[in-house]
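Heads up, one of the protein chains got dropped from this complex, but the rest are sitting where they should.
Each chain carries a letter (A, B and C) given by its place in the written order, and its residues are counted from 1.
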Amino acid sequence: MYSQTVMEHFTNPRNVGEIPDADGVGQVGNPKCGDIMKIFIRVTDNVITDIKFKTFGCASAIASSSMATELVLGKTLEEAWKLTNTAVAEALDGLPPIKMHCSVLAEECIHAAINDYRRKQGFEPWAEKTHDELVDEHSHHHH
Amino acid sequence: MYSQTVMEHFTNPRNVGEIPDADGVGQVGNPKCGDIMKIFIRVTDNVITDIKFKTFGCASAIASSSMATELVLGKTLEEAWKLTNTAVAEALDGLPPIKMHCSVLAEECIHAAINDYRRKQGFEPWAEKTHDELVDEHSHHHH
Amino acid sequence: MTKNVYLDFAATTFTHPQIVEAMLPYFTESFGNPSSIYSFSDRNRAAIQKAREQAAAVLNCAPAEIFFTSSGTEADNWALQGVAWSHENKGRRIITTKIEHHAVLHTGQFLAERGFDVVYLDVDAEGKISLDQLKKAMTKETILVSVMFANNEIGTIQPIAEIGELCRERGVIFHTDAVQAAAHVPIDVQAMKIDMLSMSAHKFYGPKGVGVLYIRKGTKVGNFMHGGAQEKGRRASTENVAGIVGLGAAIERTASHMNEEGKRVAALRDRLIAGVMTRIPHAKLNGAPGSGRLPNNANFSLIGLEGETMLMDLNAAGISASTGSACSSGSLDPSHVLMAIGLSHELAHGSLRLTLGETTTQEDIDYVLDTLAKSVARRREMSPLWEDYLAGLKKA
Partner (left out) sequence: MTKNVYLDFAATTFTHPQIVEAMLPYFTESFGNPSSIYSFSDRNRAAIQKAREQAAAVLNCAPAEIFFTSSGTEADNWALQGVAWSHENKGRRIITTKIEHHAVLHTGQFLAERGFDVVYLDVDAEGKISLDQLKKAMTKETILVSVMFANNEIGTIQPIAEIGELCRERGVIFHTDAVQAAAHVPIDVQAMKIDMLSMSAHKFYGPKGVGVLYIRKGTKVGNFMHGGAQEKGRRASTENVAGIVGLGAAIERTASHMNEEGKRVAALRDRLIAGVMTRIPHAKLNGAPGSGRLPNNANFSLIGLEGETMLMDLNAAGISASTGSACSSGSLDPSHVLMAIGLSHELAHGSLRLTLGETTTQEDIDYVLDTLAKSVARRREMSPLWEDYLAGLKKA
């Protein structure tokens, strides 16, 4: 069902934990759907210099969090913002179709953490697609 | 499915054939239902002294003919008239429920032969039950 | 009884020992529920996928278009009811034939009682439908055409590609009951434009209790077996893994030698037919001649005789055969197939079906011919119908 990469990131997730005085925190998902993802970032000179996550959810949600945090660590905020769920899924060597929404959550969670940082800094948050738009792009319906 | 007695009478039917100048001949059944039974009797002093049959039909029809002719051979016409299909079926150690109508045919065929004899002798035929009445008594519906 | 000559392969085949072998691990070792997520069921999932590929290869469709059922009967019920219930807003006409298997006919009757307009095409003396009659029957309200690939009693093969073409032109779903045909004659659902197809493993040396409904991608078909999300949510119930593995292995195996085996049994069948025609006076072959029928099917009507009588005489000699006679089916009406090809009641009641298979030998055929000739002669002697028939011949 899952690729080896998914299993590896599920079994040994990278960047698990919290950053006590994080510069930005994002949280997405809800218990109804069975996924909650929380990402903490430390931003230095517009670069993500530390990142941690906590996730409640299935194996692919945990693996997606782990992979997404790996992919944006060391990136500028602009680069990090461009991370798509497809890129997360691809880096995981694919996700089962019904699990694509987990990668969407990861994208959204990074966005949420970045915008939280921007708000705290007094900047306008960047415009986000809604979850449903993102999921629909991947023809997985999640209501 | 069939008792040993049925199988025996099917494999080696008694009284097969015709009586060229029979005193009475009965024929019942029709090709639509897949059974035709024809019985020839020789009557001497009101007693059935010879009997032969020809039957087109399934194994139980042949066995029923064979058994019925055996049961009435040597009987007076009054005794022979009283032969019931149940008696035929019992003598055969039973028939499957859906085959009970074969024993009914045998009863009817004996009756037909006897009444044919009576008519030829200028007597009133005896009153017969219809096939459906007989079959219904044994709760097998045959239409 | 020393002899054991089985000539009822159209009723059911043995499960080939190689197939049983292939099934065995899935009873005791790999028994996990394929719908679970643990690795213990990985082998089961892979085995089902392999069977799907094996079945798809024989039909020339995609594996995802193969849905496993519990039998040919279920596949037929699903095809008819699934289309009926999900297209009733479009129309309520279902076209089928007078010679379908009861799995189709009785499902049609069930739907007719619920307001569907079920139309039964006639067949000619060989058992073939008329494409003209089909064309005329295809009104705008027609949602389904279901015509069997080959008949189970008389073996007649229908003009499937032509029917498929007519249906495709009109956008009508085409289902075929290929329970008798699958793995025995070439089938190509693309070339023949078949949208749905039923088959059953125990007709091609697989186990009883497992079948397939092929559903072309994009065909709207409601569910029949409601429940869990198995088979992509389209057919519920814990997968019968061993059975499915058996079906896959069996269809691959049987189809792989279809041509040679078809030729072999057709030659034996032709010997049987020639033998009956020469040794038994006034015998009649039912169904189409030569390649118009299944290679393993022979069906005769022997005037003056009732089918069960023949079966019992053959049985006494160790031969297993079948008849379209009413007596053997528990009803009093003879086979609807034999009536549909225009036989008289007498001939319909006097039919004998002999269907050959992988273990059938020339010796078997010759033994059957001897036994049958003797039985027929003896039983005709005691048949009032035969007497009448001969009398009729003399008069004419």
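We take it that contacts are C-beta pairs under 8 Å (C-beta built on N, C-alpha and C of every residue); 3 or more make two chains touch, one makes a residue touch a chain.
Every value quoted in this text rests on a predicted model; they were computed, and no experiment measured them.
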Can you work out which residue in C:195, C:239, C:346 or C:364 touches the chain that's missing from view? C:239
Residue of C:15, C:49 or C:344 in touch with the missing chain, whole complex considered: C:15
Per the definition of touch given earlier, which of C:207, C:248 or C:295 contacts the omitted chain? C:207
For chain A, enumerate the residues touching the unshown chain of the complex. 7, 10-11, 13, 16-17, 27, 31-38, 53-59, 61-62, 98-99, 142
Absent-chain interface residues of chain C come out as 1, 4, 6, 8, 11-17, 19-20, 24, 27-29, 31-33, 36-41, 70-74, 76-77, 85, 101-104, 106-107, 109-110, 200, 202, 207-210, 223, 225-229, 233, 236-243, 308, 311-312, 314-315, 319-322, 328-331
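In this text, only the chains that are shown with their structure count from here on.
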Graph shape for the chains shown, where an edge means the two chains touch. Line, ring, star, complete, or other? other
Rounded to the nearest whole Å, what is the centre-to-centre distance of chain B and chain C, using the mean of the C-alpha atoms as each centre? 39
Between chain A and chain B, what's the gap in Å when you average each chain's C-alpha atoms? 90
Two-or-more-chain contact residues of chain C, please, as numbers and ranges. none
So which bits of chain B are touching at least two other chains? none
